[in-house]
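One chain of protein is taken out of this complex; the other chains stay put.
Lettered A and B in written order, each chain numbered from 1.
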Amino acid sequence: MKQPQQTIETIAVEDLINRVHSFHDDGYRLVQISCAAEGEAFEVTYSFDKDLTLTHLRIPASPDKPIPSISRIYLASFVYENEIADLFGIPFTGIAIDYKGTFIRTSIPHPFGSSQISVVKKKPEGQHE
Amino acid sequence: MSYLQKSPWIIHYDASSCNGCDIEVLACLTPLYDVERFGILNTGNPKHADIFVITGGVNEINKEVVQNIYEQMPHPKVVVAVGICACSGGVFRECYNISGGVATVIPVDVYVPGCAARPESIIDGIVQALGILEQKRHAMNAGVEGTV
Partner (left out) sequence: MSKQIIVPFGPQHPVLPEPIHLDLVLEDERVVEAIPSIGYVHRGLEKLVEKRDYKDYVFISERICGICSFIHGATYCQGVEQIMGIEIPRRAEFLRAIWSEYSRMHSHLLWLGCFADGMGYENLFMNCWKVREKILDVLERTTGGRVIQGVNRVGGVSRDMDAAELKRILSEIPSLRDDFTELTRIFDEDLTVQTRTKGIGILPKDKAWDLGAVGPVIRGSGHAVDVRSTGYGAYDELDFKPVVRDEADCYARCMVRAEELFTSLDLIENAIDRIPAGDIMVPVKGNPSGEYYARAEQPRGEVIHYVKANGKKNLARHRVRTPTLANVPALVQMLAGCELADVPVIVLTIDPCIGCMER
């Protein structure tokens, strides 16, 4: 258990672009963007790396509130943003290479999105035992 | 047409497997297992192939690709499903994108279980496929309905 503790700083969507800009200027590398459900809503987390230490920024998200894309600062973000848009149905505005829902094609739309989660909840707990 | 039995050509397609079975299929072709000594050749062209070796549980997108390859192969043809994913969907059976086994899309003749399937059992499966290929050829020559 020698792994470092991680802190995740939650910020407002409005501050995102500014903060990411300063990470870029300080020479951080974009490691990943991930999305997870948090209660009824979602949270999107951006991870940066410098000198092998991870720093995380987190913003709240929901399917009806678009998130500004950071692909103008870190071009690489386009893969993660398209992925989140396809799997969670969370829209991003201004992605440099926007696949418009064809990056990961799935049999059901937005398998991780809100409608899906309520379906999972209706199932009785532990039905697999 | 007895040359078929001596030198069957196979085509391999990865229908959303985890790669485990794919690299074992490839390993069959390399020096330790070396199926080429039996005259079995790997081809990329469905129209040259007698045996369709398929791995993975078949997802929504590549369903059509699988059907396509199968239809392009000339008669007689045999399908070998390699790995538990291809047999039934395996650990990914409950995934939203997996249709659950090759048999949901095209008819399968030989099932090779295992996760990952061992090269020995893959070769065994292909040898069984040879027998089935021969039967199908006889049926086809005898003009049995539904074989062409």
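In the analysis below, contacts are C-beta pairs under 8 Å (C-beta built on N, C-alpha and C of every residue); 3 or more make two chains touch, one makes a residue touch a chain.
Since the structure is predicted, the reported quantities are computational estimates derived from the model, not experimental observations.
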| item | value |
| --- | --- |
| Residues of subunit B (touch criterion as defined above) contacting the omitted chain | 13-24, 26-27, 30-32, 44, 56-57, 59, 61-62, 65, 91-92, 94-98, 115-116, 118 |
| For subunit A, the residues touching the chain missing from this view | 1-3, 6, 8, 27, 29-32, 34-37, 45, 47, 49, 52, 54, 56, 74-76, 78-80, 83, 97, 99, 102-106, 111-112, 120, 125-126, 128 |
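To be clear about the criterion, only the chains that are shown with their structure count from here on.
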| item | value |
| --- | --- |
| Centroid distance [mean C-alpha coordinates] between subunit B and subunit A, Å | 39 |
